[in-house]
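Note that one protein chain of the assembly has been removed; the remaining protein chains are unaltered in position.
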Amino acid sequence: MNNTLLSVCIALLFAIGTFMILRRDMIKVVIGITVLSHATNLLIVSTGAFLGGRAPIITSDDAGSPSGIIFTDDLASGILAPVIPEGTEMVFVDPLVQALTLTAIVISLAITAFLLILCYRIYQEHGTTDVSEIRRLKG
Amino acid sequence: MDTMQQVPMILIALPIIFAAITVLFRSKSGLQKALNIGVFAILFVMSLSLLFHVWNNGILVYEVGEWGKYGILLVADLLGAGMVVLSSLISLMAMIYATDYMDRKALDATFFPLFNLMAAGLNGIFLTGDIFNMFVFFEVLVLSSCGLIVLTGRGDHTKMADKLEAIFKYLILNMVSIILMLVAIASLYATVGTLNMADIAVKIAYLAETGTLPWHIHVIAMMLIVVFGYKAALFPLHFWLADVHPSAPAPIHAMLSGMVIKVGVYGILRVHYLIFQESMFMLQPVLILLSLVTIAVGATSAVGQYDLKRLLAYSSVSQIGYVLLGVGMGTAYALTAAMVYLVNHAIAKSMLFLATGETLYHAGTKDIRKMGGFVQSAPFLSVIFLIGAMSIAGLPPTGGFFAKLVLFDAGLGAEYYIPIGIALVFAIFTLFYLFRTWLSIFWGEVKEHDKEDTYKSRNPTIAIKISLALLACVVIFLGVYPEPLIVLSSTIAEQLLDPQPYIAAVLERSVR
Partner (left out) sequence: MTTLITKTVSKACVPIIILFSVSLLFAGHDLPGGGFIGGVMFASAISLLYVAFGLKYIDSIYSYQWDKWFGAGLLLASLTGFGAMLFGYNFLRSLYMLVSLPLLGDVKLLSTTLFDIGVYLVVIGSLLYVFKGTGEDE
């Protein structure tokens, strides 16, 4: 995918999420949190090298093939970021960012489930989902 | 030696296993109580042995799963092991206290599994050597503490509607801060291509040496200050604390105010002093300014409170400002002072909160104006509360005296005269509101005479007395014999300012 398009997409998602968590309805706030965490997941995936490579699924056919250098730990030649050095062929995309995103998705699933149930219980106690009406504790 | 190697992992895995076991054997709360007190006692002993091991043999690095270079590392250095000892001590005492304090229904339902998960989260944060794992353990900690806030205890006069509202606030704000942390981690990964904190530190030092440090490293450092500042309730981000902490039952309140807000301080000490040493020159003035405002806002808000738990919660805000003042000043002596202050505040504040829970149960209300003269009906609680208040206010012979003394001495030594002056003024505020509170609760007239018989029937049980007395002994011990703590803290401060041993230990271990 085009890099610029991806950045604009992430930025838009962040904007939408920020707008939604400033709403007064609790459910909209939860939706905003979800959108924000998806924007973050996209951001994490975009930090790894991903152009042109295959998904990092290693089958037995790949056992002998070169592993595809994504990141060489060579401080002396100034290579730091997970970029592809000149002249190496990239076989697999960076698997680490995908693992990070999977973890982040699982965590945001748990948080979202918790938040939705919390909203339901608050609705039962207060009879409304408007944040400004349930405000009893004063900062 | 070989068994000592495994201790960092066991400290995290054992509470998780017992969380599972306590889910499977719910509704046998008699068995559960004995089992869990046993587990937390084992954890405390193991964390102490880990601290002694690290003190004698140097930093201990543990590779989870032996995945080689990019594996998950647990690093137990003096700071991490020391924090684990502190958290194990407080969670052991809170657990002993909670067995008698919490409602039977809460004990049968979710108290034990969630408390175990909370302990696992705390130990994980203090022992991990990987910044993404720190995020994962933050989430474990936050979700389990949200579940614990809902539970009820016998001295807990908060309505369920208020608890739910507080949790909603806590969780939404926490989610925003966690998303900021993830963005910071992603940017850090895009810049240096690793998540191991020692490795990041090496690479950022290399970038700074060659003069190619990208400017967004400073932005990442500031984002992480916001994240950890939220956890530690630093000034513009402190407002949730006074709602959330008082809603929790007393043992959880003690854990939240004693340990969970210290997690933010630990994060700043670990991440910023290890990784972002290049940006500290611009962050230190900000930290000092914000911590002074935190001290002022917390102390002045506490003076006007009549709700006992809210008063002490604002006092926590104010006290965490003192710790961050030491962190912000950043000299070796000031970091020593910050560590001493952190330990003393954690122990004294959790003791004060445990005593508060029992006082509220004794009084049957949480309004200070309706209490009075409890020194006759609850002499034990009055002594414990007095020791806690003296330690927080900084009077000898308690540990709080040395904490304040070392902090002010360090500030004057580093020529921060105006910040120390301001901090001193608000220390007098602390003295004022704590002793006004103690006098109005335990001294003076008994407000409602007809209730005196009910007061007599609501006295602490043996388990509660044991936990309070042990914590009081620790507070007095730290005040009478503070040398071990100060020596340990100054070694930690030296290691923080010179992270080379930490980096060497991690890198030597992980390159295979």
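A and B are the chain letters, set down in written order, and residue numbers restart from 1 in every chain.
Note that contacts are C-beta pairs under 8 Å (C-beta built on N, C-alpha and C of every residue); 3 or more make two chains touch, one makes a residue touch a chain.
Just so you know, these numbers come straight off a predicted model, no measurement behind them.
Peer 1: Decide which residue listed in B:40, B:62 or B:433 touches the omitted chain of the complex.
Peer 2: Looking across B:40, B:62 or B:433, the contact with the absent chain belongs to B:62.
Peer 1: I'm checking contacts with the chain that's been left out. Which of B:23, B:45, B:282 or B:497 qualifies?
Peer 2: B:23
Peer 1: In the whole complex, what residues of chain B lie against the chain that is missing from view?
Peer 2: 2, 6, 9, 13, 16-17, 19-24, 26, 62-66, 113
Peer 1: Give me the chain A residues in contact with the hidden chain, please.
Peer 2: With respect to the unshown chain, the touching residues of chain A are 57-59, 102, 106, 110, 113, 117, 120, 124.
Assume only the chains that are shown with their structure count from here on.
Peer 1: Taking the mean of the C-alpha atoms as each chain's centre, how many Å separate chain A from chain B?
Peer 2: Those two chain centres are 29 Å apart.
Peer 1: Quick check on the complex: what are the chain A residues that touch chain B?
Peer 2: Residue list for chain A touching chain B: 21, 26, 29, 33, 36-37, 40, 43-44, 47-48, 71, 73, 75, 78, 80-83, 96-97, 100, 103-104, 107, 110-111, 114-115, 118-119, 121-122, 125-126, 134-137, 139.
Peer 1: Taking the complex as given, what residues does chain B use to touch chain A?
Peer 2: Where chain B meets chain A, its residues are 69-70, 132, 136, 139, 143, 146, 160-162, 164-169, 171-172, 175-176, 179, 182-183, 185-187, 189-193, 195, 202-203, 206-207, 210, 212, 239, 242-243, 247.
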